[in-house]
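Each remark here refers to the structure printed beneath this line.
Heads up, one of the protein chains got dropped from this complex, but the rest are sitting where they should.
Lettered A, B and C in written order, each chain numbered from 1.
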Amino acid sequence: MNDYGKAFALMRDAAQGSWRDYSRHAFVEGMKDGTLPHEAFLHYLRQDYVFLIHFSRAWALAVVKSETHEEMLAASRTVNGLISEEMKLHIGICEAEGISQDQLFATPERAENLAYTRYVLEAGYSGDLLDLLAALVPCVMGYGEIGTRLASQATSETYQDWINTYAGEDYQGACKAVGELLDSALTRRIGADFQASPRWYRLCRTFRTATELEVNFWQMGLTP
Amino acid sequence: MNDYGKAFALMRDAAQGSWRDYSRHAFVEGMKDGTLPHEAFLHYLRQDYVFLIHFSRAWALAVVKSETHEEMLAASRTVNGLISEEMKLHIGICEAEGISQDQLFATPERAENLAYTRYVLEAGYSGDLLDLLAALVPCVMGYGEIGTRLASQATSETYQDWINTYAGEDYQGACKAVGELLDSALTRRIGADFQASPRWYRLCRTFRTATELEVNFWQMGLTP
Amino acid sequence: MNDYGKAFALMRDAAQGSWRDYSRHAFVEGMKDGTLPHEAFLHYLRQDYVFLIHFSRAWALAVVKSETHEEMLAASRTVNGLISEEMKLHIGICEAEGISQDQLFATPERAENLAYTRYVLEAGYSGDLLDLLAALVPCVMGYGEIGTRLASQATSETYQDWINTYAGEDYQGACKAVGELLDSALTRRIGADFQASPRWYRLCRTFRTATELEVNFWQMGLTP
Partner (left out) sequence: MNDYGKAFALMRDAAQGSWRDYSRHAFVEGMKDGTLPHEAFLHYLRQDYVFLIHFSRAWALAVVKSETHEEMLAASRTVNGLISEEMKLHIGICEAEGISQDQLFATPERAENLAYTRYVLEAGYSGDLLDLLAALVPCVMGYGEIGTRLASQATSETYQDWINTYAGEDYQGACKAVGELLDSALTRRIGADFQASPRWYRLCRTFRTATELEVNFWQMGLTP
């Protein structure tokens, strides 16, 4: 398992069953062995593009909710990484399939997609940076773990571009940086022994709910 | 059709198909003729209690987003009506069934429930009062219409308490007040000819999305 | 000193100098002995009316930021107390002076007034309920303390109505309720030993900043 810091490892353990459903979902296994129908992948990619719009907004909210210069920089680097790097993958693949960026942006948002991003954004608006990060982390780190695993286990090259993006050095570096942000934000606000705080249970619950919404997102990907 | 003001009537017309799916849903028809299984009703009631917690928070956000004293008063009256009146129905019926208020509050939130309230809250946080009201109105007004219709069409007394709550003078008065708030908030911000504004299309889209999330909520009610 | 709970007493002690400047300000002493010019009082009252508009919005935000039913009820009771009770004092006195409610509402907001309410609202939007309460409490509790002290020390009846409002049972009860809300919100989120948390220092700093903005507000009251 990838090392993305102390808090993430604890949160993942606390959400074990859901984390497994998410990181080993049939959609993921279909990318591994190449059996995922191309139509499902394209459908997922279009929804994921809309997802990334709102996910970038949520990371921008993390800049607003920062209390130190380091927090601001870490969050704003992620916004840029999302807007200028990760979305390129989607735009590139879709363009090669004849889907323009305007069409991508106008993709009708599925309920499973909407549920996830609005949950994250609302957690951030209503809480502080910790509540927001607990909701943001499952997507960032989960894709990092899946990318790494598929890079070593994939038996097909069909979804190699996707796998390389998330297994790659850039994305893995981003996961580590987010892990450090999470650990330091917790320590700053709660203390080094953050898992003893009454808030910890609720932060773990937010993490788990976001993980379950990821499961629903993959499931939606299978039903274009 | 009930008269809850000009803007609501226009928004409902623009969301026609979804509005029909919502206000004539099998769950509703099952309350009308008494065929709705009691288990489904109790399940719905518990989820609706959790819904009302977040819905009250969203109406409190409408107080925060108000620009005039009248807007503040109208929104805060709705918060009180929700917290102190509408939730009583749920608490009363559930208590009679041996479900305590603490149990009610601790009901695990279903994804269809979460999707709806977070969508409303996020629309409110990210936009102004108009964006928030467009997302709040389908629930308020839809229950008003359904209550009125079922009061005259019901062929069973099984769900009479529920029907009476929403068909009753208090609730109908609240719907009219919300309709006036919506009309005046639109006129204040856009002008009397608000449906000619470029925003109108997006406000109607928010209304329709919220209506679709209501359809999903009823559907969830049928699957305890 | 009035007993409004544990956290308030600790926060007040941590802001000692500023708290004294606020609760013993020349404006306050002028109400005590009746030497405060009537013009200054009316000017203050009009600014305070505008203040209460935004302060009520901030308390409504506390409803939005609540995590339990008890927190929601406590916060929404305060919104109602503010909108329907405390503002009546201002409307009543101003009407007797020939200033209508519309004129009151249209009072041009002074910079010292704006600074305070926007600071409170932003603390609430950017943080969680604790950050918001730390910014709300100095106004609520300070007026409670001043009211009680002036009720026993006043040597003039000129500002008796004002004094009675804040020394009265209703307002004192509200202060106690807010003190309980603050204590329980801290315990729920941080634990019973909340003053040992790294957040405590920052919450105390927010309390002190809000107290300093109260000092500026009184000062503004002296310069119509």
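In the analysis below, contacts are C-beta pairs under 8 Å (C-beta built on N, C-alpha and C of every residue); 3 or more make two chains touch, one makes a residue touch a chain.
All values derive from a computational prediction rather than experimental measurement.
A.B. asks: Looking at the whole complex, which of B:K6, B:R24, B:K176 or B:R199 touches the chain that is not displayed?
C.D. replies: Considering all chains, including the one not shown, the answer is B:R199.
A.B. asks: Just to verify: which one of A:A60, A:A154 or A:L222 makes contact with the chain not shown?
C.D. replies: Touches the omitted chain: A:A60.
A.B. asks: Going by the touch rule given at the top, which residues of subunit B touch the chain that is not shown?
C.D. replies: 64-65, 67, 125-128, 131, 187-191, 197-199, 202
A.B. asks: When the complex is taken as a whole, what residues of subunit A touch the one chain not shown?
C.D. replies: 53, 56-58, 60-61, 63-64, 66, 68-69, 72-73, 75-76, 79-80, 83, 101, 105, 121
A.B. asks: Can you name the residues of subunit C that touch the chain not displayed here?
C.D. replies: 57, 111-112, 114-115, 118-119, 121-122, 125-126, 209, 212-213, 216
We take it that only the chains that are shown with their structure count from here on.
A.B. asks: Can you name the chain whose C-alpha mean lies closest to the mean of all the C-alpha atoms?
C.D. replies: B
A.B. asks: By count of C-beta pairs in contact, what is the leading chain pair?
C.D. replies: The largest set of C-beta contacts joins the chains B-C.
A.B. asks: Give the label of the chain whose average Cα location is farthest from that of subunit A.
C.D. replies: Result for the farthest chain: C.
A.B. asks: What rotation angle takes the CA atoms of subunit A onto those of subunit C? Round to the nearest 5 degrees.
C.D. replies: Superposing the C-alpha atoms of subunit A on subunit C needs a rotation of 180 degrees.
A.B. asks: Provide the C-alpha centroid distance between subunit A and subunit B, rounded to the nearest whole angstrom.
C.D. replies: Their C-alpha centroids are separated by 32 Å.
A.B. asks: If you average the CA atoms of subunit A and of subunit C, how many Å lie between those two points?
C.D. replies: One centre to the other, that is 42 Å.
A.B. asks: So how far apart, in whole Å, are subunit B and subunit C when each is placed at the average of its C-alpha atoms?
C.D. replies: Going by mean C-alpha positions, subunit B sits 34 Å from subunit C.
A.B. asks: Would you mind listing the residues of subunit B that make contact with two or more other chains?
C.D. replies: 57, 121, in rising order.
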